[in-house]
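Missing here: one protein chain of the complex. Every other protein chain is in place.
Order of writing sets the chain letters: A and B. Residues in each chain are counted from 1.
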Amino acid sequence: MTDAGDDSAGPPALLRAEAVTKSFPGVKALAGVDFDVRAGEVHALMGENGAGKSTLIKVLSGVHRPDAGRVELDGRPVRPDSPASAEASGISTVFQELTLVPRLSIAENIVLGRQPGRCGFVSWRASYRRAAAAAARVGLDVDLRTEVGSCSTAVRQMVAIARAVDLDAKLLVLDEPTSSLDEGESQALFDVMRRLKESGLGLVFVTHFLDQVYAVTDRITVLRNGKKVGTYRTAELPRVELIGKMLGKDDREVEDLDEPSLGRVGVKGTPGDAVLRASGLGRDGAMNPFDLEVRSGEVVGLAGLLGSGRTEVLRLCFGLDRPTAGTLAVGGTTLAPPTPRRAIACGAAFCPEDRKGEGLLLDLSVRENIALAIQASRGVRASLSIDAQRELAGRFVSALRIKCPSVEARVGDLSGGNQQKVLLARWLAMEPAVLLLDEPTRGIDIGAKADVAGLVAELADAGMAVLFVSSELDEVVQSCDRVAVLRDRVKLGELTGPDLREDRIVRMIAGRHGD
Amino acid sequence: MGPIAMRLRLRSSAPLAATAAIFMALFGGAATAFEGFGSTFVLADLLTENAFLGVAALGMTLVIISGGIDLSVGSVIGFTSIFVASLITDHGLPPLVAWAMALVAGTVFGAVMGLVIARFKLPPFLATLCGLFFARGMAFVVRNESVRIDHPFYDTLGDVGVPLGGGAELTLSAMIFLGLFLVVLLVSRVTRFGRNLYAIGGDEDSALLMGLPVTRTKVAVYAFNGFCSALAGIVLTLYTDSGNPTSATAVELDAIAAVVIGGTLLSGGVGFVTGTLLGVLIYGTIYQITYFANLPASLGSITIGGLLLAFIVLQKWLGRAPAD
Partner (left out) sequence: MGTDAEPATDPPAPRRRPFSGAKGGFIWPLCGLIALLVFNYFTSPSFFSLEIRDGHLYGSLVDIFNRGSIGIVLAVGMTLVIATGGVDLSVGSVMAISGAIAALMLGDVGAGPVVAGFCGIVAATFAGLVNGFLVAVVRVQPIVATLVLMVSGRGIARFITGERVIALRDDADATAFEAIGTGHVFGLPVPALLAVGLFLATLVIVRRTVLGVFVTAVGANERASRAAGLQGRNVKLAAYAFCGFCAGLAGLIDVANIRAADTINSGVFTELDAIFAVVVGGTVLTGGRFTLLGSFVGALLLQTLLTTMYSYGVAADTAPIYKSLVILMVCLLQSREFRDAFRWGRSP
């Protein structure tokens, strides 16, 4: 509604970033983003995967240097080229992967690199005094001699914040500080944030938890695909709209989504037996126990914001992460305990979101990547001959229309869309009973997207069970027969038939405060 | 939770305690088993005979704490011994000048390896392997045979000693070892450089993001280890009154073993300088025992390998993250 980012009614900005642009090879991570933070406010930075949040934070904290644009702090231009220089100019950052040294004490972690003392010598007494002062500022009340590695995540978080505000920080950036805290710990963190805010600091708060955004922030900036969607006063932005903006829906679109955009058109036949069944499956700190069933010939979607647990559900269903509760059965066999190897043997296949980290082997050829899973299941003695592999790879290259110079081309040299297809081909070669897809269309071009979507429908029609994660709501609605909605690592429920509409999903994610 | 909490509490002190216990048990056991083992003579002997190893191990401790390793130590010791001997005997330089030149050479050599490791990101073991070859080759360039040091200054130094009681004396070598021990202990505890070493070894990425001078610190620690290696070479000439290009082959392995048996974690970030002192004493005691018991010396090196393995597995167990 109102774009409060440009209104001049509020106090002058503490931090002003203008037209910040940053490209990485092949991706424009930030395209001319303006961003400002005032002294004494908590400013939420929101967005889905690839929105540009982390790039913006890294530009502010000196990890990345922007290609274009300027950053001002207190009216003076700053160009941090390292976290240290950013800290020196008043911008401190607490990264999600806390930058602490686990085997050193809390006190030492707070003062490391700036210990009081002379001529390179450290005065431990003064160090402890200074650490105690910093700890008191964030209300951290533990023995400062404790090794950081043996502290809970909540304490470590506070240690990192204490370290960050120990300098004369003016702006404190908190990158997903609550992602592994429980309710009480989060509340304690918010108290600290409020206290710091009252002392005149500007805070940038990145989180996926909507409740927290509404509990503690003053303004919200939403990014999407490297561009700024807008800056809003938290009090004036209803949840549904915020979710709509994050997922790329216009304000009006969410309100007016009454034309039923029904699920997958042309569903053939009724779904068959359950191929994948999770009962009470869960993992402490990652996903609360959930039940889920995927039947053959059915496409089930997982909808939710980033961090809602959608990726965790897939990983648990493939045995990549060891569950701490519940059971998983694939193809009628209970896996005890689930491991990828067992899941594969029972007919599961998984295309991860992180294609390069957990999927493909970039240095290997298209042929070797496609044949990898089949080879791994056959073992060394029954390896396929090179000719058989070529034939197999060639079949999938033409069936999936993979564009590559030859099946011997290195996968790392292919485009994102074709890499995704190679990964799909690897699993299709296994003729799986259930296919788990995590953001299969992320970062690939529109043509390849359509190919992938078409393929998913075809496979389901042929009787395969598909479990599908996407942050594109329309994609989820269009491709799925049934959608499980997740929020804050809890499965809220399932939508199907006429209920399967984008606005219903958005309202469900927004929860009871939906309107 | 119980065993994990216990493990966490254990892990800061357990390795050092284990080292101390092993030393007491070994030395105490040997003292009761062999007549004359529990004397100040044997203790003084332990310190003197292993002084050059100890000096090398102290430098190595800091390198390992920083998450690195230095395999060139033995070669640098060998080079220094022949370099010093040749300067004194062949070129007639005063010993102190020869020492200074050797120390500078060792330090510069270490700094160059450190630069290659820190700046060009070559794996430490690879860069220092090159250093191992290079320094050993240079030792043969200086002289390809043993050189005696016949200098009044060395004779004088040979007589220096602090009486320990019972007729035993602490030699100059032992004093250099113990002196360096105090210096390194101080460096590791109360200097920024020392604390940065722990931070870098514990988590280099974090150290970088915390704004610590990672490159500079790494170069400095290899330079310091080069200095220690050269000092160890000088101590070796004191002990043998000669220099030999083949001396101290594979001493780096003994030094690493002593450091690890002292409770220092080979992957970096955790280390005890006191542990290294004890580790060197354990090392010496094991060989003393094989000598007293008339056992083959190879049994000593097998025992040390076994201890090494035990400590590595112990550390692995203690170091597991609570999340596991």
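Simple rule for what comes next: a contact is a pair of C-beta atoms (placed from the backbone, for glycine too) under 8 Å apart; a residue touches a chain by one contact, two chains touch by 3 or more.
These numbers were taken from a predicted model, which means no experiment stands behind them.
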Touching the left-out chain: which of B:G29, B:P94 or B:G305?
B:G305
Decide which residue listed in B:F133, B:F153 or B:Y291 touches the omitted chain of the complex.
B:F133
Among A:K197, A:R224, A:R487 or A:R507, which one is in touch with the chain left out?
A:R224
One chain is left out of this view; which of A:L414, A:M464 or A:I509 touches it in the full complex?
A:L414
Given the full complex, what residues of chain B touch the hidden partner chain?
69, 116, 119-123, 125-127, 129-134, 136-138, 140-141, 144, 245, 249-250, 253-254, 256-257, 266-267, 296-302, 304-306, 308-309, 312-313, 316
Residues on chain A that touch the omitted chain in the whole complex?
25-28, 31, 224-227, 247-249, 253, 318, 320, 340-341, 344-345, 350, 352, 357-364, 368, 371-373, 375-378, 380, 383-386, 410, 412-417, 426, 443-446, 448-449, 472-475
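As a convention for this text, only the chains that are shown with their structure count from here on.
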Between chain A and chain B, what distance separates the C-alpha centroids? Give it in angstrom.
47
Flag every residue of chain A that touches chain B in the complex, lowest number first.
63, 82-84, 87, 95, 98-104, 108, 112-113, 115, 117, 120-122, 124, 147, 149-150, 163
Which residues of chain B touch chain A in the complex?
5, 8-9, 12, 190-193, 195-196, 198-199, 202-203, 205-212, 269-270, 321-322
